[in-house]
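Complex shown without one protein chain; remaining protein chains in place.
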Amino acid sequence: GNTASPAQTSPSDAVTGGITVLAAASLTDAFQAIATDFERAHPGTEVTFSFGSSATLATQINQGAPADVFAAANEPTMRTVTDAGAAQHPQIFVTNTLEIAVPRSNPGNITGLADFADPAKKIAVCAPQVPCGAAAQRVFAHAGVTARPDTLESDVKALLQKVQLDEVDAALVYHTDVVAAGDAVEGITFAAARTAVNRYPIATLTGAPNPGGAAAFVDHVLSPLGQARLDKAGFARP
Amino acid sequence: MPTPIPWLLALPALAGLSFLVLPLLGLLIRAPWSNAWQVITDDEALLALRLSLITATVAMVLAVLLGVPLAWLLARSDLPAMGWLRAVITVPLVLPPVVGGVALFTVLGRSGLLGWPLYQLTGFAFPFTPYAVVLAQTFVALPFLILSVEGALRAADRRYEDAAATLGARPLTIFSRVTLPLIGPGVAAGAVLAWARALGEFGATITFAGNFPGTTRTMPLQVYLALETDPSAALMLSVLLLAVSVLVLVLLRDRWVNRW
Amino acid sequence: MPTPIPWLLALPALAGLSFLVLPLLGLLIRAPWSNAWQVITDDEALLALRLSLITATVAMVLAVLLGVPLAWLLARSDLPAMGWLRAVITVPLVLPPVVGGVALFTVLGRSGLLGWPLYQLTGFAFPFTPYAVVLAQTFVALPFLILSVEGALRAADRRYEDAAATLGARPLTIFSRVTLPLIGPGVAAGAVLAWARALGEFGATITFAGNFPGTTRTMPLQVYLALETDPSAALMLSVLLLAVSVLVLVLLRDRWVNRW
Amino acid sequence: MVTRDRAEGGSGLVAQLELQRGDLRLAVDLRVGPGEVVALLGPNGAGKSTVLRTLAGLLPLQRGCAVLGGLTMEDVDAGIRLEPHHRQVGVVFQDYLLFPHLSVLDNVAFGPRARGHPRAYAQQLAHTMLERVGAAGLASAQPRRISGGQAQRVALARALATEPQLLLLDEPLAALDARTRLTVRGELRRHLADFDGAAIVVTHDPVDAAVLADRLVVIEAGEVVQTGTPSEVARRPRTDYVARLVGLNLLAGTGSAHRVDLPGGGAVHTADSADGDVYVAFRPAAVSIFTTRPDGSPRNLWLGRISGIESHGEGVRVEIDAAPQRGSSILAEVTPAAVAELGLLPGAAVWASVKASDVEVYPR
Partner (left out) sequence: MVTRDRAEGGSGLVAQLELQRGDLRLAVDLRVGPGEVVALLGPNGAGKSTVLRTLAGLLPLQRGCAVLGGLTMEDVDAGIRLEPHHRQVGVVFQDYLLFPHLSVLDNVAFGPRARGHPRAYAQQLAHTMLERVGAAGLASAQPRRISGGQAQRVALARALATEPQLLLLDEPLAALDARTRLTVRGELRRHLADFDGAAIVVTHDPVDAAVLADRLVVIEAGEVVQTGTPSEVARRPRTDYVARLVGLNLLAGTGSAHRVDLPGGGAVHTADSADGDVYVAFRPAAVSIFTTRPDGSPRNLWLGRISGIESHGEGVRVEIDAAPQRGSSILAEVTPAAVAELGLLPGAAVWASVKASDVEVYPR
């Protein structure tokens, strides 16, 4: 997909009421800021979030969750929702790239992706079943590195936590996670990251109780103001 | 009589104690006390705490109301199927909570076994409401209550029930005026377990009830979100949850210990 | 004597039963039986099942070894601090398991309170090993065992211990030859709870032990991962986990019921 | 037999109890008229407590029936079985079984409450009952704080408070001290006298049985071996157990005129004449002991050996082995002075004599 949506910012009087947004947990900070902007731009609206793992949210949508918008952390999950006919016209609104995260003082002396093949170092990556793991496999393949991870985590936050606690020497996480973690971790970029860009789709839901509000929110996320908030959290534009 | 404590018992007891207490101390040390006040007076956190306390308490009550009779049935009936039934009841303990949430959908979801007719008739569906939180918590907490109470029932001296019967008490009266008071400590222990388990419930709740502030976002979900955005705040929130529950437990315990 | 079952008890008992059993039935119905064989004979799944059964059993044994003496201490000692201690012991129930994993890191992690000297001296660290799985499971399961056993100890008739003392038995002998056999059913119930809780443990395990096939990926972790990619396979895996645990519980129960 | 009574709407208790429980095979026919008090005696394990449990409905019959005041409580053939709480039966249990979570007063008020009386009335009644057994001062005490004997009295009050038609007491006086026992026994007797219903008292104490009961039923190994008024039983025991219980020497033999031949070879001379299978019984006090063979009027004179001596109340009981026949023994009761004068010691050979007029003879 692309951002082909016409910027037909509807007059604010057309948008009212509550808008329920199901969003991947990694979007928490950025989306909460976006919601504040949105409510200011459209008085009379109130945005409610339910953050969770994309897969859980998809299950809920397929079970008839009374929500208006779904923002997923990857395209396959969005596809399970669109395949079920619960959402239409997903649009990619941000992308994210992998980055090496190491504890603040870098005790493992990690310099690049090659260190992931060192069995002496404690290495954490995502499991191949989850999006960040699939992406990691792609970059390893591209860089020709045979990774020797000690653990295959089910989400990025679990990786980051271990880095912060100095329990692993390096982990492959997203750039946004390194930004969110602040001083606690250091990020090391690497070239192969380009080969596995993760793309976040957003869509209005078929059963949305407030379709007008839903469309307006999606538009707002795609608008420059929305994109600026996402920028600040470390996301890249699609 | 102050029994002297044999070392062979005291040593593993202390080992067990430190195994439980040291991690909590570690948590207290790691927690960011500098911005403690800010984290725990945050509106969202307080909202989540309130919701957690309310739902866990309701879930506990529900668990007691449903679980005590069921435990009684298990302990007192001699049907051969009871062995299997008992195992089936233990099973939600084993079920990963997220799967428990999915299982709840299959029955109580909008298109579930019972949820569908309900939705068709009234337009009401459980998921994503505080009721769903309570149901999810009850589902995971019920087995703890049942097993505690059943144990207490089996240990209780049934001859008191005989005595009550000869005094003219019908089974329900015996149950409420003799059996229940006699196994009071067992029910209390089971209720504490159930309350604590409900208070800490995460997986089934986020799956079946969603994660909406004020309606379904309980403390564990709040902690989960904080882990995404501000991990040290998450520790602080956990400490708050712990402090509140310790307080409640100590107050309850004192009440019970005085009564018993 | 076959007691007639009063309706006021039977109704909530049946409600409770269906509340627990219907979701399991729903799960069975939803599960993709067409590719059941493929899902449950998958090497990874069997590996995870094996690891789960082993670690949960070891965790149960550990919980019994540490927890029974601790419960005894709690039940028999009259220290005024016991109320608080008991509350503190209940607390790991309330702790969101992920936070529990973090708490374990603070003590037993590579840079933890005890883990750091251990790592410096031997180069060994608990995280990402099967030992970490056992520790995480023991941490969450221990409180269940302690509370069950403590309840049984309080309900037990202490005069038997007096009788044993006058027969010349020292405290440890009294404990092992009188107290323990008398509270046998309570310990068994607690062990079942602990085993089941350990078998279903997810959050603390994935945090503290990580998730590597064959060494630390237990069934709940396998189920969770499957949920990400193939939710129906996840249901099938859950059904497998349930079936195995029901089988084990029924077999154990029968043993105990025969003994008691 | 039982059927006829039921057809007549006979009141009191008519029961035919049969069941197997562990090693015990119980088969007991019991009838207790309204107002009658029956004492159930028997050795340990005879099934006395089991009889009470079946009558209370706590243990189902395997055969037979139990009818109380014309109302069939249980009839295996007819498939009738009233639950315990539907029976007008009050029980005082052997181990008291006071509810530990209720005060003494509430324990006693439990029955009236359970039978639907308002709280105030039940407590009033409970107070009265506690006064009757002399335990009014304990009303607010917790059962675990009172002594064994006090608990027994409260249990008694609790059972009386339901105003049952059949009162079952399993050793109600066993734990009472002598003074309280006298008082409570008197009270109990008075209460039983006022009482329209039937009562069964299990006891080991022949004095309790004689004081409390109109009729004794003795069971051994699950079967009735003797029934009768206390004085009948005391005069004519039919088993060794009963003989010991009432303190008589008992022998079985074959009578012809004034002589009863014992199977082991000896004989007993009696004043009354009897033929066929008979029992002979005589009091230990009727036995005289001599260290040399006496010449005199007593027709019965046996040589034996002292196997035991013990004081018994104000007298001394001497057990004499091998008299009047091999393998049996009899008891003699003599004064302490006689023991000292004759220098009686275990192992000594003595002559025992009994006057024929002191020997009771009656058919087996």
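Labels for the chains are A, B, C and D, by order of writing; each one numbers its residues from 1.
Keep this in mind: contacts are C-beta pairs under 8 Å (C-beta built on N, C-alpha and C of every residue); 3 or more make two chains touch, one makes a residue touch a chain.
Predicted model, so just to flag it, every value in this text is computed and none were measured.
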item: Contact residue for the chain not shown (choose from D:Ser147, D:Ser273, D:Thr291 or D:Thr335); value: D:Ser147
item: Contact residue for the chain not shown (choose from D:His86, D:Arg189 or D:Arg305); value: D:Arg189
item: Among D:Leu130, D:Ala198, D:Val211 or D:Leu250, the residue in touch with the chain that has been omitted; value: D:Val211
item: Touching the absent chain when the full complex is considered, from C:Leu24, C:Val178, C:Ala191 or C:Val246; value: C:Val178
item: Absent chain, residues of chain D that touch it; value: 22, 41-45, 49, 94-95, 145-150, 153, 171, 174-182, 185-186, 189, 204-207, 210-211, 240-241, 244-245, 308, 310-313
item: Positions on chain C where the hidden chain makes contact; value: 159-160, 162-171, 173-174, 177-178, 181-182, 184
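The rule we apply is simple: only the chains that are shown with their structure count from here on.
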item: Computed distance of Cα centres, chain C from chain B, in Å; value: 15
item: Separation of chain A from chain C, taking each centre as the mean of its C-alpha atoms, in whole Å; value: 35
item: Averaged-CA centre spacing for the pair chain D and chain B, given as whole angstrom; value: 55
item: Per-residue multi-chain contacts in chain B, two or more chains; value: 98, 102, 105, 170-171, 224, 227
item: Touching two or more other chains - residue numbers and ranges from chain A; value: 56, 59, 161
